[in-house]
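With one protein chain removed, the remaining protein chains of the complex are shown where they sit.
Entry: chain A
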Amino acid sequence: MSQLKRFTIDPITRIEGHLRIEVDLDPHNVVKDAYSSSGMFRGIELIMQDRDFHDVGLFAQRICGVCTFTHYRVGTEAVEAALQVQIPTVARIVRNLLHASLFLHDHVVHFYQLHGMDWFDVVAALRADPVKAAAEALKYSSTPYNAGAGTYRAVQQRVAALVSSGELGPFANGYWGNPSYKLTPEQDLIMLSHYLDALSVQRTLAQAMAVFGGKNPHPQSLVVGGVTSVMDIVDPSRVAEFLGKMESGVRFVQTGYVPDMRMVAEAYAQEARAGEGYGVPNFISYGAFPLDNIPWPKGAMLFPMGVFNRATGRVTSLDAEQIKEDVTRAWYQGPEHGVYPGTEATIPDYTGYEADGALNRSGKYSWIKAPRYDGMSTETGPLARLLIGRALHDPLMVNIMEDFEHSVPGGFSPDSWYSTVGRTAARALEADIIGSQVAGWVDELAQYVGQGETQTYAEPVNTSGEGFRLLDAPRGALGHWIRIDNSRVTHYQAVVPSTWNASPRDHKGQKGPYEAALVNTRLAIANQPLEVLRTVHSFDPCIACAVHIIDSKGAEVAHFQVDV
């Protein structure tokens, strides 16, 4: 063991929030052990205590500015669940449309801006032949997005100007030239070009959210009981504006994002087949995009919920009571086997770092708790949603996954999904699935409005109650638990997707999904954590949500917590 070398990566960049990864490398630069930790807290749940329930959504939204809207919706719907409010159909459709714009925006920004530079080499792209690159793009799509030798040459000129100035800006100190980059220079150039295109596509998708949401980030049109943007909903030109903006995003997904994913899957086929970055065998989803007004868990959803196990290949139905949070290795005190979030007390127990700033390997080492489903370390996110849908024989998931397996040149074996590449590919396909639904949902909205059904709000009657909302966010399973007494919030908790994925070990010593996924990763160059970043980014970490309740002396101040 003395041969192992500790390597700390902090900050993990190109994510939301503050994350540290510590890995132990053997003499061949292979990761033998890994630890995931976060160190940023705000305490939004305590701040929420005693507030008017109408304000819950706007407070909850500030958990995160990247998954903006998702906490707004789930916080608001947790209140609706507690107070038994049934929102009108039009409001449900508009919330789904807003959520669709978030999913597309999030997935596009993730693949290019956050994850892209794990796959493509910016500097190598400058060596590419733009004419060859234009031909290469046609291999993955018959109508490749913004492709052409002229476009590619202009991209090269722009970036070359930056490089020659000596000030690389955001590209400085990158891992350029690392042998773990597998794309050809021409493919690098295609990715770099789409990296720049994605910056304007994401702006358009954010505009789509603003049509019904008022602004982005942090839209402002939901209320307990419905939505407020009725003027935009009843105005056909606004609905068309929304659809137009979404369609330009969908076109990018179909002719840029998904083809690029095929290209990456082909280039990194060996890593995918070898299962590099595969973590734990359990996958969870609460479902996403409710398609009717039947309350959860009975209603139909675009993405079905459930718990999938790789070994059995089967989906078991979701039992919310099986969700427990274990704090054995997190900076809290608590019972050994974890507690259901709805009844959980939070007792901070901050023990800090080792003297040299390293994580305390034998004790507690993160503010992130360890949610476990039925005692198991469980992954959540787009891959979970697709695996669950496919196992339940949902034609949308079955077809798109089979199609991808066959359309990647050289093929993409069913086992390849259980890898870093597979996790990233699932996100691209999910964007495609959601994109394919938008026009239908907009039609549905127009039909209701056309029939004079313009009710967007149902007034809450009750002022006290208890409940929870489980609904998938782009990054996976998101749950908010709430209790309201006489209009005031008396209990609030959220268990957020990245809590599942970034969790530390538990009382059984089971690693969290990031930690498990990193073991056996080999670094091509010892001090360049490129492969570690690639796998961690494939989960799309969102760490701002790590906001537990602590007062300034570190003592417990309330039974509220929101973790990642």
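Assume contacts are C-beta pairs under 8 Å (C-beta built on N, C-alpha and C of every residue); 3 or more make two chains touch, one makes a residue touch a chain; residues count from 1.
One rule holds for everything that comes next: contacts and distances are computed from a predicted model.
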{"item": "Complex member absent from the view - protein name from UniProt, among \"ABC transporter permease\", \"Ribulose bisphosphate carboxylase small subunit\", \"Peptidase S8 and S53 subtilisin kexin sedolisin\" or \"Hydrogenase\"", "value": "\"Hydrogenase\""}
{"item": "Touching the absent chain when the full complex is considered, from A:Leu4, A:Met40, A:Val131 or A:Val398", "value": "A:Met40"}
{"item": "Sole residue of A:Asp33, A:Asp55, A:Glu247 or A:Glu466 that reaches the chain not shown, by the stated touch rule", "value": "A:Asp55"}
{"item": "Residue of A:Phe212, A:Phe404 or A:Trp481 touching the missing chain in the full complex", "value": "A:Phe212"}
{"item": "Among A:Val30, A:Val234, A:Ala320 or A:Val519, the residue in touch with the chain that has been omitted", "value": "A:Val234"}
{"item": "Among A:Ser221, A:Ser503 or A:Thr521, the residue in touch with the chain that has been omitted", "value": "A:Ser221"}
{"item": "Hidden partner chain, residues of chain A it touches", "value": "8-18, 39-44, 46-47, 50-52, 54-55, 58-59, 62-66, 68, 109, 113-114, 117, 122, 154, 157-159, 161-162, 165-167, 169-175, 196, 199-200, 202-203, 206-207, 209-221, 223, 225-232, 234, 241, 350, 352-353, 356-357, 454-457, 459, 486-488, 527-529, 533, 544, 549-554, 557"}
